[in-house]
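My questions all concern the structure below.
Complex shown without one protein chain; remaining protein chains in place.
Chain nomenclature is as follows: A, B and C, assigned in order of appearance, with residue numbering initiated at 1 for each chain independently.
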Amino acid sequence: MLSFVAQRVVKGVIVLLAIVILNFFLIRLAPGDPAVVMAGEAGASDQVFVKQLREKFGLDKPLPEQLFIYVKGVVTLDLGFSFRQQAPVAKLIGERLPATLLLTLTAFAISLMLGVLFGTFAARFAGTFLDTAITIFALIFYAMPLFWVALMGILLFSVTMDWLPSFGYETVGANLTGLAHAVDVAKHLIMPAMTLGLFFMATYTRMTRASMLEVKRLDFVKTARAKGLSDAVIQRRHVLRNALLPVVTLAGVHSGTLIGGAVITETVFAWPGIGRLMYDALLQRDYNLLLGVFVICSAMVLIFNLITDLVYRLVDPRIEFAS
Amino acid sequence: MTAPPAVSIKNLRIALPEGAERPFAVDGVSLDLRPGKIVCVVGESGSGKSMCAHALMGLLPDTVSIAAGEIQFEGRDLLKLDDDGWRDLRGRRFAMIFQEPMTALNPLMRIGDQMAEMFEAHGLLTPRERRAKALALAREVGLPDPERIVRAYPHQLSGGQRQRAMIAMALALEPAVLVADEPTTALDVTTQAQILKLIRNLQQSRNMAVMFITHDFGVVADIADQVVVLRHGKVVEEGPAATVFNAPQHDYTKALLAAVPSMDPPARAPLDDRARAVEVIGLDKTYVTSGGWFREDRRVDAARAVNFNILKGETLGLVGESGSGKSSVARLVMRLIEADRGTVWIGDTELTSLSGKALRAERHRIQMIFQDPFASLNPRRKVGHIIADGPIAAGTDPKVAFDRARDLLKMVGLDAGALERYPHEFSGGQRQRIGIARALALEPEIIVADEAVSALDVSVQAQVLRLLEDLKARLGLSMLFITHDLRVAAQICDRIAVMQRGAVVELKPTAQLFASPEHAYTRELLAAVPGRKERALAD
Amino acid sequence: MKQFWKSMLRSPSGVIGLIILLLAISVALFGPMLFPNSPWRMVQRPFLPPFTLSTVPLGTDALGRDVFAGMIFGARVSLLVGLVSTLVALIVGVPIGAMAGYFGGRVDDALMRFTEFFQTIPSFALAIVLVAILQPSIYSIVTSIALVSWPPVARLVRGEVLSLRTREYVQAAVVTGQSNTWIIMREILPNALSPVIVLASLMVATAILLESSLSFLGLGDPNLISWGYMVGAGRTVIRQAWWITVFPGVAILISVLGLNLIGEGLNDALNPRLSREGR
Partner (left out) sequence: QEPKTGGVINAVIQPEPPGLMLAMVQNGPTQMVSGNIFEGLLRYSPKLEPQPELAESWSVSEDAKTYTFKLRKGVTWHDGKPFTAADVLFSIEMLKQTHARARTNLAQVDKVEAPDDYTVVFTLKQPFGPFLGIFEVGSMPMVPKHLYEGTDWKTNPYNNAPIGTGPFMFKEWQKGSFIRLVKNPNYYEKGKPYLDEIYWQIIPDAAARSVAYETGKVDVLPGGSVENFDVPRLTKLKDTCVTGAGWEFFSPLAWLWLNNRQGPLADKRVRQAVMYAIDRDFAKDVIWNGLGKVATGPSASTIKYYTDDVKKYPYDPAKAKALLKEAGYKGEKIRLLPLAYGETWQRWGEAVKQNLMDVGINIETIATDVAGGNQKIGDWDYDIAFTYLYQYGDPALGVGRNYISSNIAKGQVFNNVEGYSNPEIDKLFADGAVATPDSKRKEIYEKAQKILVEDVPVAWMLELQFPTIMRCKVKNLITTGIGVNDGFKDAWLDK
């Protein structure tokens, strides 16, 4: 087990470096030049200015050299300097990380819990009205664009009922501390987390339902019934557990994207997270910042893929990995 | 026979879905289970025994429905029970041992937890006590190394171990009614004797009513109070054990009894001059399962320096205690698992040195019949495909392959309609025959048969054994025949190897082994063969 | 095959789903012939509410364009993007996942590390970059969406295959000398299908919405109208003119619902334990 993890970590680092290099070229393949974007914003685009910017960012150097400089930085855990924001990338990401994690982890927990719960119900009452209702409920939040759902939420809960704040991470200028602050943040968190959580929920709901229906017909469920176990326990312990594998896979995939995955939600709710940072960096071709976010995301994905593989063994002891 | 029946089945008629073999799985079956008595249900494979058992538990498959009849228990008709009512009865009052333990156990739960669940289901004991109880049960059914085995998952157990886990679960709450559907098919005779004793004891001390489905007339002779003979879904004969044995009325019963193989090995021509078909040299296999972060690993020596050879046209029997490594040796020979050490030769090919395409090309020469028929059939493939896939992969024209599949099914006693059905639509014995048909489809030189006839009633068994004998004679088929049924072994094997704890302890021509067993374990085995006294009686 | 259709048609969800999908597809195929007017043409005053004029039954958008015409024309692009990119994602993802899971070891390692390349960049960002590189057009959009959608499929299939490959019936197939491809195709994948079907039917929605996000950024195919585009374009005026987003939104929802129902029906039809159930 330990050696499996160790091997994967080593491979992970290599993959990460490869990804960095790939990304480096990928984003430079996209048309657009950060210097020109910035010049455009500054309301001045004479040649001197653009050239200055290029020099400043090292964009005038040949690409391989830029790559070398960047990779050298990454190896020493230095993610470089953001062109546009004129600050170290690591710092910019660090500032946003807590908010992002708070939002995405909450949403992830919501989606997983509700999804599995609803999926279980749908499977148990398959073919009934409840099943249909759950399906439609889940799909509404899935198939309706996030911004639409978000805006409806805002209109309902902020504008009409005035229960929840519509934007931000905390009440600006309130200077709350301790518990009051936590409550304040929680209030701000509810809507974005729900929006995002309800979106991801559909996948788990549908997956759990289908998978459980599949398992429900297997013989060992009969054994469980022969034991006189209650329906709830059978569903949970026997059916659900055996149906969990695809859910775990998807949860792994989703959790890997936690950091970069919430652009729209962060935008609509003005949540100061990394998704937004990445999005802006992308539009402005802020290469270093974008790469930095990508590196962090990649690392997350690799870590969660590893965790998923480990969880596989817990979920299904029949799975073996050659290490 | 004065005690009123605990359960009484009246005129039960179970409808099968369209496309099945016949319209009704059982038709007009009545039978009584009395407290403290064992009713043995015997009969043809596919005659509806398991259906009756499932109906008694209220656990018929969705596609099957009860068309008529009633099941009386304590003054109630069980068929009118709602879910809650059933839940209360199941486990505590009614318990069942399922026919196919592999698929009947939850693959993702540890054995011990599955046993402990029995108590939990009815809110008995604390979690800690439950665990202790599970351990005690494991010990009681003779599972080796109980501490470790309760932490193992079903796929890490041998066939017989799984079966014992099932039995332990069913007996856990000492139910009033026990339904045992071929509970000892995978057990060697010594273990079987132990289990039968256990059931007997409980039945007597707790006044348990037992419905015991089996094909083994030895077992019937040993334990039955009452015998019911089923055929084509109808009861053809019923009566006290002694009567049925000594004075069978119905022709079918007579035929059945006549088909019970004898313990005396027939004389066999020596085969010394034949070429070697299989040679196994120094096979070692140890299973290591990680115990997690804190526990010790579980290590099981499934094969220790196993050596044997099989000549062309020879049948080598492999007998031995449950969990001794027979199936593992079979898998090693098949190269389904990799040996830690040792080589396997098939004819002049060293199988253990091959891989990839080369290995695949040799596969058709050696075929296997799996111990767990249901688990070895793809639930989403029709039987026709299951049988024909191998030949088609080997280049046979599909039409020819399907024709052959049909013939094979007929040879093992199934009708052609079976081609179009899915594995779950068959009875245990029928599935086993599908497995046999699949192995024969490729016309292999060697067959590794792992408990290949254990789920078959004696008449079908005899038919299948004849078929194998015939192939042997005609095509020089060699067999590695794993069985716990020493009667069968006596009839079909040229030589027999006895295994214990991963090692072959004795290997001799059959007659010699039966006449003068050397190893203590062999002697123990022979002594434990059930039904000896009754048999003498019947002869 | 006949049997498959029979059981498919026996499941009510499958039938409803099929009807919905057929309807949507026929709208996509034949709608534009019946409504030859370009959906881009400004035909009426802007923000005309629905059900006021019979010539523009669903009202007009911010520029006075016919919402109904947009719905009809949009079906083509949206369904194309949704179905084709999902199909491509399946065609790429399923074999990769299956091979990784089945062969394990080095193959698994190589394929999964390869998958990680595509998985690590947040899919939205990757789609933007890819579309930006490839120049926006319906083809590049479909390609990009497919490229970012296959890794979850691959991982899902791999997970299932990892578990299934140890089953005894797979070993039985190995013993009969069947080729690896055959075993994967016949023995393993059919048993791994149900979650894949679910994922695929959901992916269609993701693809349609991803296309709308792209067009929101100015990276959609600007010369083709799609439901996603309409929803995105109506977004800013949601509060004045709900109908601009709601109608195409509902169209997306219903299509996705239809696909999911088909998925359910498909799962039932493919499950032999259900297929013979007398209903």
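The rule we apply is simple: a contact is a pair of C-beta atoms (placed from the backbone, for glycine too) under 8 Å apart; a residue touches a chain by one contact, two chains touch by 3 or more.
These numbers were taken from a predicted model, which means no experiment stands behind them.
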**Fill in**
Here the chain that is not shown touches A, C
**Item:** Options A:Leu151, A:Val221 or A:Leu250, residue touching the unrepresented chain
**Value:** A:Leu151
**Item:** Which of A:Val10, A:Val159, A:Ala232 or A:Leu314 contacts the chain that the document leaves out
**Value:** A:Val159
**Request:** Pick out which of C:Leu53, C:Val237 or C:Ile254 touches the chain that's been left out of the picture.
**Result:** C:Val237
**Request:** Name every residue on chain A in touch with the hidden partner chain.
**Result:** 30-34, 36-50, 52, 56, 84-87, 92, 95-96, 99, 147, 151, 154-155, 158-159, 162, 165-170, 172-173, 266-273, 276-277, 280, 283-285
**Residue numbers in chain C that touch the chain omitted from display** = 40-42, 46, 62-64, 128, 132, 135-136, 215, 217-223, 233, 235-240
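Just so it is clear, only the chains that are shown with their structure count from here on.
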**Message:** Chain contact topology under the given definition, line, ring, star, complete or other?
**Reply:** complete
**Prompt:** More C-beta contacts across B-C or across A-C?
**Reply:** A-C
**Asked** Which integer distance in Å separates the CA centroid of chain B from that of chain C?
**Response** 47
**Distance from chain C to chain A - Cα centre to Cα centre, in angstrom** = 21
**Request:** Indicate the residues of chain B shared as contacts by at least two other chains.
**Result:** 62, 155
**Asked** On chain C, where are the residues touching two or more other chains?
**Response** 166-167, 271, 273
**Prompt:** Can you list the residues on chain C that touch chain B in the complex?
**Reply:** 166-179, 182, 186-187, 190-191, 270-273, 276-278
**Request:** State the interface residues of chain A toward chain C in the complex, per the touch definition above.
**Result:** 11, 15, 18-19, 22-23, 26-27, 29-32, 135-136, 139-140, 142-148, 151, 155, 202-203, 206-207, 209-211, 213-214, 217, 245-246, 248-250, 252-253, 256-257, 259-261, 263-264, 275, 278-279, 282-283, 290, 294, 297-298, 301-302, 305, 308, 312, 316, 318-322
**Message:** For the complex, give me every residue of chain B touching chain C.
**Reply:** 17-19, 62-63, 102, 155, 334, 336, 360-364, 367-368, 370, 372, 375-381, 385, 389-390, 393-394, 422, 424-425, 435, 438, 441-442
